[in-house]
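With one protein chain removed, the remaining protein chains of the complex are shown where they sit.
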Amino acid sequence: MSIASTQQKGFWAILWDYLTTVDHKKLGNMYIAAGAFFFVLGGIEALVIRIQLAKPENDFISAGLYNEMITMHGTTMIFFAAMPILIGFMNAIMPLQIGARDVAFPFLNSLGFWLFLFGGIMLNLSWFLGGAPDAGWTAYAPLSIQSPGHGMDFYILGLQLSGAGTLMGGINFLVTIVTMRAPGMTYMRMPLFTWTTFVASILILFAFPALTVGLFLLMFDRLFGSAFFDVALGGNSVIWQHLFWIFGHPEVYILILPAFGIFSEIIPVFSRKRLFGYTSMVFATFLIAFLGFMVWAHHMFAVGLGPTANAIFAVGTMAIAVPTGIKIFNWLATLWGGSITINSAMLWSLGFIPSFTIGGMTGVMLGATTADYQYHDTYFVIAHFHYVIVGGVVFGILAGLHYWWPKLFGKVLNEAMGKIAFWFFFIGFHLTFFIQHFLGLMGMPRRYWVFLEGQGLDTGNMISTVGAFLMGIGSLVFIINVVYTTVKGEKAGNDPWGDGRSLEWSISSPPKEYNFKQLPLVRGLDPYWIEKMEGNKKMTPAQPVNDIHMPNGSILPLIMTIGFFIASFGFIYQVDNNLWLIALFGGMAIALGSMLARSLVDDYGYHIHKEDLEKEVD
Amino acid sequence: MNRWMGKIKALILLGFVSLVLAACGKENLTALDPKGYGAEVSMDIMILSIIIMIAVFVIVMLVYTVAIIRFRRKKGQENYIPKQVEGNHKLEIVWTAIPIVLVIILAVPTIFTVFDLADDADASESISIDVTGNQYWWHFNYSNEEIQTSQDMYIPVNEKVYLNIDSADVIHSFWVPTISGKMDANPENTNTMYIEAYEEGVYWGKCAELCGPSHSLMDFKIVVVSQEEYDQWVEDMKSVDPEAEPETASAQEGKDLFEANSCIGCHAIGSSPSAVGPNLTNFANRTTLAGVEDLTYENLVDWLMNPEALKPGNKMTGNYPELSEDEASSIAEYLLGLDHSEINPESAGNE
Amino acid sequence: MTENTSMSKLNSYQNHKSKEEMKHQVITFALMIIFTLIAFYAVAVDMDKIFVIPLILILAIVQVGFQFYYFMHMKDKGHELVALLIFGGIWVAAVAILTFTTIIWW
């Protein structure tokens, strides 16, 4: 348990360490790594989609496979790439920003990670077990009920597992932020990334249960013969759409708000200027979250909900432009009058502003119901949401990776390669998606396996495909950069950018397992900056050096997850053969047994002793 | 970097211009050249919104560009610390208020048009057609006229037509971009919307809600003809005799095969309500085969022998005995004789 | 620590306060039972639908308020944030139920 020496550990010891860790930083990195893996997977699926659509009536892949491809692309990207990477940042960075030594529930944190990972594995195993889900990431009933094979079942259980993990993460972050802020870190001194983590967690808390319910209904219909969506027995498929979008729209803000938080950290640092309109930024974040729950039917304008509902939801949707606008203008005002350095992290942030603004504006256009009757389910919508998701969330993730890489891994990413990657990706991105607005309006619906020859759609689609490959090259350069940096990169100091403002820059890169030897005393917004400006090189401690209490690692989260994983297979295959009920009950027994074990054995953690701490150098 | 930025801007602009030059896509498919009431109303809102958006975007980009250029850290400024501005209430109020105003400008006409397009006051005295989406074809039932047909819908020009849309299986969505926006075809209810076409012509319709493997092949057409032609068509369709003798012997053979192989069990000819498969009354007058292919003899024979090759996952595959090439040819000949109306897509002028 | 600590060690003020609180809780419980009785009675005697449904819904909401505020101590200090989040949840719940009862009509 000594932390004084970095003793050489064997491979198995390291593996065991990662399998049992409850350290928020390690889990954060694991989230990011797994998310990156799924991003490449989803990206390859995107490339397959674009190859298929490169020319009219192409037969690169079959119709059924195409539907599997788009479903898996959408599901993987949203649930297993974008969200986990953001949760990874929340895990790794947020506790550092509020001056905490860990999250409130380290055990739950690890459970959440494993549930997410096995959910993703579950979903992707469908490729090898008779076919992937093929009803779109939105899984509209009754198509999803009638979908043959077990693909949809993997979708349902995979999302159910990872959704449970996400919910745990959300609650964990909320409690952490409420109870574990360092002395002096009042709510209105929290960095914006912490704020957006907080608000996104609230969204998770209220949005995911709707998905959980929807998935249960789908699962009961598919696996246990209930009749929620069976019209012959009085079922109603519109219920699924409501449940999905009650979750689905807040979900897009779960994605974008943390990205907003990341930009709100980066832009001030590289403008050397405090964030303009901090209070209104916080307020706007809450307003977006609040309004986010009242707009979901804008995905259902064509369902036939009636003019009153359509009009109300149209107004709600457009209203979101206002708080988002506040944010955009505050960022611009932060740049204004600053002293701007443009490096890779900043490039991604600057690329974000115009790209996201375009995406947001097409969002408002979609919100105008009458026009949406034309846009709906066409490539215009595809263009809209890739503009906000890629131009907002993915840019945010990449900006955050460049910005926090030194903090996470102790090395600064290579600048030259960072810029090359940016330009390839940025140009490819606009090439791919800008043209799609027009394709949509020219009569190309989305989820089309082929488009016909002679309908004026050929050139646009070709351009789009070329763009996608440029994005692929950009991503590859980034991956090479990561490898290169890991091998050759220079070591980073505590504050490699020189202008760090928040607490994470006041400690070593990467931080010690206990983060702060002494909890820092926070004297205002941007605490580290304040200390630097007043001539102190570092934070004033709020307490003397004391023993630090640490939680014990545990293998139970992994075992519990494996239990649920096995049980999921039981659920899926019991329709074919009753023997699978053994897997169902066996898996459940493992999961519940490890839960019981957890609650029966008191875990008091351990202490890092004062004497050892004093030997440490910062 | 600025140099780069300029190049990219130029590139994007170039792309944009070339697009505008390439017109707005294919006539009678694009939503950008509306020839019907719904599409026109949508277009108006689109134009209003795009004007607002361009204005907003220009402002954002102006501030953005100036900020990046003017406030770039220059040589010798390495230790310069700019003023740490907390905020500015006046500015913040301005950029809250202006978007609110813009949003209201967009919201008000949106609300009015939403109610306008949902108005069904004239439903009882207008032509009304029951539209049913099926995997992967469309059925049209002119309930007042007792006419059944599939794939090609005939309507008179400049006339409000009410569509009662539902689905026989999964959710589909009825979309004819040039005439009107979409309406979903749900299995559990009937949605009503009206369309009105301003010009004669054949308009492409597409299914816009994922409905299975052949979702992208579920095209249909609206054939807009003059009022007289429409009346004529109704007349012709009503007087079709499903039992009429085909002209040639091989067509007669085809008819027998059609009946013997229980094709007739799914495909009605005439006004029979049976609608497991498309109604074939005026099959030979169709614009396309199966919605997407040229209606030629060869294509039809291929389709009859192996529909799966054209439309994966369709409901016809495997539901009838395998056909030899000869048998398929006879049936094709029979089907291509089903041109019971003088009114066909050519009457609509285009194509 | 296996021994039970006896009541006597608590200071009497605190003791008094929790006694007081207990009284409230019993009253709360009695009210809940009464509300339940009224609701069941209203249905049993077959009153007019227009009247019964709002009545029993209001009774339920008040009863649940009791549960939250008295049994679950939401009225106590230190529950502000908790209340905020619960009301957040209730808000989302209300919007969801409202739409499901209005625009899913077929």
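Quick notes on this structure:
First chain written, first letter: the chains are A, B and C, and each begins at residue 1.
Methods note: a contact is a pair of C-beta atoms (placed from the backbone, for glycine too) under 8 Å apart; a residue touches a chain by one contact, two chains touch by 3 or more.
In this text, contacts and distances are computed from a predicted model.
For the chain that does not appear here, its UniProt entry gives the protein name "Cytochrome (Ubi)quinol oxidase subunit III", which is one of "Cytochrome (Ubi)quinol oxidase subunit III", "Nitrogen regulatory protein P-II", "Peptide/nickel transport system ATP-binding protein" or "Branched-chain amino acid ABC transporter permease". For the chain that does not appear, the touching partners among the shown chains are A, C. Within the full complex, the residue among A:Pro183, A:Gly225 or A:Gly524 touching the omitted chain is A:Gly225.
Of the candidate positions A:Leu96, A:Leu115 or A:Leu205, contact with the hidden chain is made by A:Leu205. Interface residues of chain A with the unshown chain, by the touch rule above, are 104-105, 167, 171-172, 174-175, 178-179, 205-210, 212-214, 216-217, 220-221, 224-228, 230, 232-236, 239, 242-243, 246, 596, 599-600, 602, 604-605. The set of chain C residues touching the chain not shown comprises 1-7, 9-10, 14-15, 18, 21-22, 25-26, 29, 32-33, 36, 39-40, 43-44, 46, 49, 52-53, 56-57, 59-60, 63-64, 67-68, 71-72, 78, 81-82, 85-86, 88-90, 92-94, 96-97, 99-101, 104.
Everything that follows uses one rule, which is that only the chains that are shown with their structure count from here on.
Separating the centre of chain A from that of chain C, both taken as means of CA atoms, is a distance of 37 Å.
Averaged Cα coordinates give chain B a centre that lies 53 Å from the centre of chain C. Shown for chain B are the residues in touch with two or more other chains, namely 188-189. Residue positions 106 of chain C each touch two or more of the other chains.
Residues 174, 178, 202, 205-206, 210, 236, 238-239, 242, 246, 293-294, 297, 305-306, 309 of chain A are the ones that touch chain C when the two sit in their complex.
Of all residues in chain A, only 62-64, 66-67, 134-136, 140, 142-143, 146, 231, 235-238, 271-274, 276-280, 302-304, 306-307, 310-311, 314-315, 318-319, 321-322, 325-326, 328-330, 332-333, 335-342, 350, 353-354, 357-358, 361-362, 364-365, 368-374, 376-378, 423, 426-427, 430-431, 434-435, 438, 441-443, 445, 447-452, 454-457, 459-460, 463, 533 touch chain B in the complex they form.
Those residues of chain B whose C-beta lies close enough to touch chain A in the complex are 1, 4, 8, 11-12, 15, 19, 22-26, 29-32, 38-39, 41-43, 45-46, 49-50, 53, 56-57, 60-61, 63-64, 67-68, 71-73, 77, 80-88, 91-92, 95-96, 99-100, 102-103, 106-107, 110-111, 113-115, 117-118, 169-171, 173, 175, 177, 180-184, 186-189, 191, 204, 206-217, 219, 292, 312-313.
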